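All protein chains but one are shown in place.
Per-chain numbering from 1; labels A and B assigned in written order.
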Amino acid sequence: MKRKTWIIPSCFLIAGFLMIVLGISRGEHHTVLEKAIKICLECIGIG
Amino acid sequence: MGKKCVFLCVIVMLLLFSGCSGETVSVEKGECVFGPFATTDIAGNPVNAQIFTGHKLTMVNIWATFCSPCVEEMPDLKQLQVEYGDAFQVIGIVVDAADKNGNVLTDKKAEAASIIETTGADYLHLLPSKSLSKAYLIQVQSVPETIFVDENGNQIGIRYFGAKSKDQWKKIVNALLESLQ
Partner (left out) sequence: MVKKKKRPGKIRLLIQCAFGALSNGHLIGFKTGKIYTGALKVLCAPGMNCYSCPGALGACPIGALQAVLNSKQYHIALYVFGFMTVMGTFFGRLICGFLCPFGLVQDIIHKIPTPKKVRKLPGEVYWRWLRFVLLGVFVILLPMIVHNLFGIGDPWFCKYICPVGTLEAGVPLVLLNPALKDAIGWHYAWKIAIAVLILVASAMIYRPFCRYLCPLGAIYGLFNRFAIYRYHIDTEKCVGCGACQSACKLEIPVWKKPNSMDCIRCGECRHACPTGAIKIK
C-alpha cells in the first residue's frame, strides 16, 4: 500500500525534470531571462 | 531555531545583492550621451557619433524584437521622420540583436530585419556594441525607451519610457524643436 503512493509523485518528478531539460535544450530559459531582466512596462500599466 | 533562520537569510541576502551593485554609465555631462561610441548598423556598416550631425534633432528609439509595444509604434516613428524632414531623424537601437559585448545574435538580428521590413520603419537601426552598452545601454531597464539628442549627441529632454501615439510624439518633438531655436 505504501509503495503505491510513491508511483504518482515519482512519475510527476521525472516528467517535470524531463520538461525542464527539454525546455532548456529548446532555449526557453533564454526567453525567461530576457523578459525577466527588463521592466515589463505593460505589466505595470505603462507601455 | 527561528533566530538562526533569520541570521542565515541575512547572510545569504548580503552575499546575493553585494554581487549586483548597479553598474553606472561612464559619460561626462556635456559630452555626447552615448560617449565616443562605435558600433554597426543592422546592415553591418560601421557607425559612430557622426550620425547625429546634419540633423537638428535625433530621436533615438531603443527597442527589442520581443517587445510588442515597441514594434507596434515603429510605423508611427517612420511617419514622424517623413513628416518632419531633414531637420529631424529617427534612429533605432535593437537591444536584443547583440549582447553587451557586441557579439551579434544572428537569429535575433534576422528577426529585427524582418520586423523593420514589415513595419516599414526603414530608418537607421544600430546594434549594441561594447562601447554603446557601457556608455548607455546598461542602464536601459525597459523597452521601448526613447531619448532625443542634438547634432553633437547631447541629450535634449528626458528619457521617455513606453510607447506613445503619433500625436503624443508630435507634441514632444514640436516642443523640443522649439527649445532648440
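What to note about this one:
By our rule, contacts are C-beta pairs under 8 Å (C-beta built on N, C-alpha and C of every residue); 3 or more make two chains touch, one makes a residue touch a chain.
None of the values given here were measured: they were computed from a predicted structure.
Counting over the whole complex, chain B has residues 2, 5-6, 9, 12-13, 16-17, 19-22, 66-68, 71-72, 111, 115, 118-119, 139, 141, 158-162 touching the chain that is not drawn. Contact between chain A and the absent chain runs through residues 5, 8-9, 12-13, 15-24, 26, 28-29, 31-33, 35-37, 39-47.
Note that in this section only the chains that are shown with their structure count from here on.
In terms of their C-alpha centroids, the spacing between chain A and chain B amounts to 31 Å. Chain B contributes residues 64, 66-69, 96, 141-144, 161-163 to its touches with chain A in the complex. Those residues of chain A whose C-beta lies close enough to touch chain B in the complex are 31, 34-35, 38-42, 46-47.
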